[in-house]
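Sharing a structure below in structure tokens format, with a few things to ask.
Yeah, one chain of the complex is gone here, protein chain that is, but the others are all in their spots.
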Amino acid sequence: MDGAAPMLPVRCRVASAQAEGADVATLTLEPVAGALSGGAPGQFNMLYAFGIGEAAISLSGHDEAGRPMHTIRAVGATTRALTAMEAGAELGLRGPFGTGWPVADQAGRHLLAVAGGLGLAPLRPAILAAAAQPGAVSVVHGARSPDTLLYAGELSAWAAEGTPVYLTVDHAAPGWTGRVGTVIGCLPPALAGHDPAAVSAFLCGPEVMMRATAQALSDAGVPPDRIWLSMERNMKCGIGLCGHCQYGPDFICRDGPVLRYDRIAARLTLREI
Amino acid sequence: MARPTLAVWKFASCDGCQLSLLDCEDELLAIAGAIEIAHFPEASRKSVAGPYDLSLVEGSITTPEDAERIKHIRAQSHSLVAIGACATAGGIQSLRNFADLDGMAAAVYPRPDYLDVLATSTPISAHVPVDIELHGCPISKYQLVELVTAVLAGRRPRLPKFAQCVECKAHGTACVMVAEGQPCLGPVTLAGCGNLCPRVGRGCYGCFGPVEGANVAAMTARFAELGLDARQIRDALRSFTAAAPAFAEGGQGNG
Amino acid sequence: MDFATDSAVTIDGPQQVVRLLREDGWRVIAAVERDGALVTREIASADALPRGRVDELGPGHCRLVDGPPGRWFDHVIGPGGWKEWLFPPREKLWSAQREGQAVTFDDAPQPWPKTAFFGVRPCDLAAIARQDRVFSTGPGDPAYAHRRAAVLIVAVNCARAAPTCFCASMGTGPRAEQGFDLALSELDGRFVVETGSTAGAALAARLDAIPATEDDLAAAAAMSRRTAETQTRHMPAGIAGTLRSAPEHPAWDDVAARCLACANCTLACPTCFCSDVEDVTDLTGDHAERWRHWDSCFSPEFSLVGGGAVRASTRARYRQWMTHKLSSWHDQFGESGCVGCGRCIAWCPVGIDITQEARALSTEETPA
């Protein structure tokens, strides 16, 4: 990121665009001029759709050429414009911003990645990094329905390579033989065979889901200081100047989005904070 | 790509909001170039049949025929925007909602029996779904240009959701309530006009209607401290957006 | 006393300071009277200053009236101030142009002439320092830094405290200790001038002045002491900790019933820094701009996320504002976000008083 102009986007081009379902797409980006700084798993960029607006979008990985990838769900004008982009389209990018998943610090521990919905996108690079050690990571992913499971192909590939993958949906569809219910139901099987004290957990998804999951994990014996959550708040600048993303004393953009559970457990129980 | 089509419709109103479109002197020809003005009787004899990409609807619903007509307009409009205090809150004519209509009609018309009108004046949203509302009596022409520009760009129009006070402070306008003790509805009124009244030293009379979550009770308690009696407080709330729920309820408790 | 007073001088009035600054090419900004309030504007000479006028301030109340004749600075502060210069209410961040697929950006900085702030009160000096810190944390805001670097500050120590002032309890006034180039103290018919920087010292050296005597300095110190003693409001001690443990205190419901959520307090506050951005396009659709403008934690859309506003109630919004100001600010920037200027009290249309709300939340100070 250009330190002199942190509010000025870098001109980027969509190198490839991949549909991930009805309203979700993954964009791989490359700079048109200059270079992009790498970015760690868990960090995010501010993506700018010309004339429409900016949205905070997590890194969902880098391709073989080291180009950043972003998986975006169309929920409003900006994200609709971004997900509609095709290869060659130009956009602006600022970042990376925020804290990342502390992947390296979990060496020797078993990592549990718990993702609700699109929350799998920011977890993907952490899962890929941890999976370099065979058996080091398990994945729990919940979605509204079977057809909204994210990265379905990749999930099967991970499972095939030996990463335990637990899937659940809120609403089953014909042909679905898997679990139905929240991700909490996946936790006992995912923890089975592991010493909870030696498990670390990365959570990303809707706030209610993360709150319940963190609570369940710590009840099961996973140390609260070994659980991390990726929080979401309104965000306009990404660098702690606009004030929008405050979460108690933390700026989600700067002190987060990845925050340690023991630090925010009390806040998670407060309404409208 | 075909230019998007625009239609302008009128219900009970003063024409001031649609005039605001013609008052965009600097942008008018560019707008007419970027969109096809398909139906705008105030400006053109030409009328192209629907459907329309964008319908601007001025005025409130006050007659049985109009309550039907708005449904046809909705059916022909991809995007329907209610413009002005009449279309978004019922307008000044909604004062009838608080009175006896027959008495009112008899006061103006020698033969009130010729009239076929509804007992209330209601906003467009009371009859059909509305996509966007531009507030104000009249609307701000800057907001109108912004609406058209945003529609063309495919983004959400920038329409403030905060109180009038924010515009005053940003503009450096001294608060007329604090500095002069004048009653001002600015704190409970939606921003967007450009703090016109306080800028000339006058308390806001609420023509943009209540801001979301307006604390009208606290506002009127302050008016009472400033020396307004219950009837004055009620009349302050009962003007161009009188029937907007927050103001209507606030007026009920007073006078 | 620190070094500033060693080189102190006295002058007969502020006119020559303004004249000197203008001669040196500074744009001089000062508080002037406009429409019943003090506002900061460029001035051509000291004649524009509201000499002999004072502001009667109270909760939700301000009237400019005649004060002791001839006194230059017995008024206190207006609703706006220096914030609107260093952190403008609306500011273009950059523009972008589209040609076919190509999108190019341009963030040419806006011109900013070298600017002298004339008559900055101690609380506002502290407020400028607070914002300096906010806008330089992390990657910071280069546009703010660009403006700030070209600002010279002439402070004025307060001879009169308004009933809304509580700087003494925040440790920010009523005497300026640092952060100024020159500081004036108005005694009877003459001014003690202290210097706080080499630029200030260079200016002071060119004034038509005589060295300050021990008596002058003692009189200036006594003035500040008196001003502190006459302050009737104060912030309860330990409020930062109090708020940390009070998120569910019933007092929040009480203030929420009175608060209009109008945002005046945040916008008048000299340290509040929240902003929003908006994307502007023209009718061709090929030119876009990004503007930043003041925002407030009281705004309905401030905390909007996918499912709606996180802080939907006025209770939550007031709690956010006050907790951030008086407590979280310590965690974020190592100091309080409040400097005790009292603007939020005076310019709240319904007169909500942050010190009184703080007291309502403070267990230690609740009267038995």
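Which chain is which? They are A, B and C, in the order written, and residues in each are numbered from 1.
Note that contacts are C-beta pairs under 8 Å (C-beta built on N, C-alpha and C of every residue); 3 or more make two chains touch, one makes a residue touch a chain.
In this text, contacts and distances are computed from a predicted model.
Peer 1: Look at the options "Sulfhydrogenase subunit alpha", "Molybdopterin synthase catalytic subunit", "Condensin subunit ScpB" or "ABC transporter permease" and return the one that UniProt uses as the protein name of the missing chain.
Peer 2: According to UniProt, the chain not displayed is called "Sulfhydrogenase subunit alpha".
Peer 1: Which chains here would be touched by the one that got left out?
Peer 2: Per the contact definition above, the missing chain touches B.
Peer 1: Considering the complete complex, identify which of B:Leu54, B:Ile124, B:Cys137 or B:Ala246 is in touch with the unshown chain.
Peer 2: B:Cys137
Peer 1: Of the residues B:Asp66, B:Glu133, B:Glu146 or B:Glu167, I need the one that contacts the missing chain.
Peer 2: Answer from the full complex: B:Asp66 touches the omitted chain.
Peer 1: Where the complex has a chain not shown, which of B:Ile132, B:Leu159, B:Leu196 or B:Ala221 is the residue touching it?
Peer 2: B:Leu196
Peer 1: In the whole complex, what residues of subunit B lie against the chain that is missing from view?
Peer 2: Counting only subunit B, the missing chain is touched by 10-17, 19-20, 22-23, 25-26, 28-29, 32, 37, 41-47, 62-63, 65-66, 69, 72-73, 76, 91-93, 95-96, 99, 103-105, 107-111, 114-117, 137-138, 193, 196-197, 199-202, 205, 207, 232, 235, 239-240.
FYI, only the chains that are shown with their structure count from here on.
Peer 1: By the contact definition above, name the pair with the higher C-beta contact count: A-B or A-C.
Peer 2: By number of C-beta pairs in contact, A-C is the larger.
Peer 1: For subunit C, jot down the residues that touch at least 2 other chains.
Peer 2: 279, 281, 285, 288, 301, 312
Peer 1: Residues of subunit B that contact two or more other chains, please.
Peer 2: In subunit B, residues 153, 155 touch at least two other chains, as defined above.
Peer 1: For the complex, which residues does subunit B have touching subunit C?
Peer 2: Answer in residue numbers: 27, 30-31, 34, 145, 148-150, 152-153, 155, 158, 161-163, 165-166, 169-175, 177-181, 184, 186-188, 201, 211-215, 217-219, 221-222.
Peer 1: With touch defined as at the start, can you tell me which subunit A residues reach subunit C in the complex?
Peer 2: Contact set of subunit A toward subunit C: 1, 3-9, 11, 13, 32, 50-54, 75, 88-92, 232-234, 236-237, 239-244, 246, 248-249, 251, 254, 270-273.
Peer 1: Which stretch or stretches of subunit C touch subunit B in the complex?
Peer 2: Per the stated touch rule, the residues are 34-37, 39, 60-64, 78-80, 84, 89-90, 257-264, 267-268, 278-285, 288, 293-294, 296, 298-301, 312, 314, 346-350.
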